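All remarks here apply to the structure that follows.
Not every chain of the complex is shown here; the ones you see sit where they belong.
Chain lettering (A and B) follows the sequence in which the chains are written, and residue indices restart at 1 in each chain.
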Amino acid sequence: MVIVLHPSVTTEQIEELKAELEKGGCSAWPTYGEFQTIIGVVGSTHKLDKDKLASKNYVEKVLSVQEPYKKANRVFHPEDTVIPIGNQTIGGNKLTIIAGPCSVESESQILSVANQVKAAGAGFLRGGAYKPRTSPYSFQGLKEEGLELLKIARAETGLPIVSEIMSVSKLDKFVEDVDIIQIGARNMQNFDLLKAVGQTNKPILLKRGLCATIEELLMSAEYIMAEGNDNVILCERGIRTFETYTRNTLDLSAVLAIKKLSHLPVIIDPSHAAGKWWMVEALSKASIAVGADGLIIEVHNDPANASCDGPQSITPERFASLMGFLTQIAKIENRTI
Amino acid sequence: MVIVLHPSVTTEQIEELKAELEKGGCSAWPTYGEFQTIIGVVGSTHKLDKDKLASKNYVEKVLSVQEPYKKANRVFHPEDTVIPIGNQTIGGNKLTIIAGPCSVESESQILSVANQVKAAGAGFLRGGAYKPRTSPYSFQGLKEEGLELLKIARAETGLPIVSEIMSVSKLDKFVEDVDIIQIGARNMQNFDLLKAVGQTNKPILLKRGLCATIEELLMSAEYIMAEGNDNVILCERGIRTFETYTRNTLDLSAVLAIKKLSHLPVIIDPSHAAGKWWMVEALSKASIAVGADGLIIEVHNDPANASCDGPQSITPERFASLMGFLTQIAKIENRTI
């Protein structure tokens, strides 16, 4: 940590600050310039309260040098995390492909999609039972019935299932029913929910918020891990920018940043990022080429009649064709699907 | 609603679409151009599923003409909403000034601040008991004890109290204890929480999310109102932009937009917007000059030792001086504090 002092700071104030920092288990090294004094601080700086320091009237600003997360930080856990799920794994050399409809709509729909994505090589089935919708008047999901239908699809195909939780009150049911619990972008900073899923040992798929920085995403992962659950999979799904042609702007550089800063696996959701089905295949290829650990893709057998997100869903036929391309790109990087 | 069709659309497809729209209670009026056919749709268009229409392969895009919210919409409720709270009101001619510390820290702290802001003319006391913090290692609030201390301060000063809820599980306690329940920016699209508070009749202070559009904010208000609770107060508190000098960018134009689109009262939080105490006074003046219905300001008796948000808190002395200026600006617009 670096503390920049106001030009008018007195020697007494510097001594007082040094004493306070040392009491906090840190050591303070001042640099005296003509116009400015800077204090370099080392030690357990993550225990210092940056805001509190910045509130002092002789402090101009406080700059962080180290990342504020520990458990999610690659510095303290250099090797990649690999999360076992049934007889599969997420992270590491093998790519994770999660596919399925935005919402579970009926038994025939979810079975049809599940069988087709399995045949095409997907490793996991996604499907929304509880849906976060911008409008209270939009379809809100089949709820418990949706989870039941997902379980039927899992029983038939053997694919582990991924579904989004929206409320702590449903956590027990999710722990029992699904294989990976998804936290959606809008709940990335619903800290009560993060703490609650952190107290389970279920794999958690944590989506980046629409305007969350990479650091904030990692801090939300830290919330889960601080409670004891290390099985966190991160997901980049597009950020909000000034560009409105796409629903969001897919930030593929985030994969590289996250892999440098953290040991957690990171996958891409090209469907929500683009909001346009005809972009999904090309963005999926780019995601694998950039080094993501996998994809979560919306596949629907009848996009024009989907209950939600039809415009961004691809058909099972296109998904199967895409899988062929992805396998080839993965091979170039010595990865498998 | 306007539907733009793909140049290759056939007459049969147009007829099929018209029939579908009419079945949905709307009437459809095509405009035939050389390169493009456009369909104007009127009637109960808010019941149509825009995404579903956009999923058809002969539809190029769907443009909304009417706002997707009803209860929050000024078109259907032209006069301003005024919300009664105890012997006070929010909305209308009288400005609402809410002041107090970021977090409740101790009885002496909250009593001291409460007495001072009351003396300076504040109408409501704010104070955080449950705190949403980016880091799991930061102070998370005094929780239930914080609510108890707020009640003591209310008993002593008579000021109604405002505090933030983070979880549905605490709703009964909040309904009993506080006068205005705040939904923070990070929970603006926590739809379960919105529905739950919508089933009470408590006034709800709904803060705009960091990257929420004005329309999304109004849709979140609609979630609350759709459940039966019309007592919604909106709050602009800065949006996330590329500019990093300030914590967020205060969007004062949003006040004007919201007042045109909706009948709900709207107040400003200059403290969280700027993140710098020395900007709070000037931004407060600007907020009143632009026509906001009030302010929520962080005031702390010892900012340098505040448990949180010290850098953006002003002292009670500065708050008192600010109130003098605000009264004068309000007068110019024939409003009172």
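Criterion: a contact is a pair of C-beta atoms (placed from the backbone, for glycine too) under 8 Å apart; a residue touches a chain by one contact, two chains touch by 3 or more.
No experiment lies behind these values; they were computed from the predicted model shown.
Engineer: Of the identical chains, 2 are shown. What's the total across the complete complex as given in this file?
Structural biologist: Taking the 2 displayed chains as part of the assembly, the whole thing totals 4 copies.
Simple rule for what comes next: only the chains that are shown with their structure count from here on.
Engineer: Cα centroid separation between chain A and chain B, in whole Å?
Structural biologist: About 27 Å separates the centre of chain A from that of chain B.
Engineer: Mind listing the chain B positions that touch chain A in their complex?
Structural biologist: Touch list, chain B to chain A: 46-47, 49, 51-52, 54-57, 68-69, 132-139, 166-169, 186-187, 189-192, 195, 210-211, 216, 219, 222-223, 226-227, 240, 303-306, 308-311, 313.
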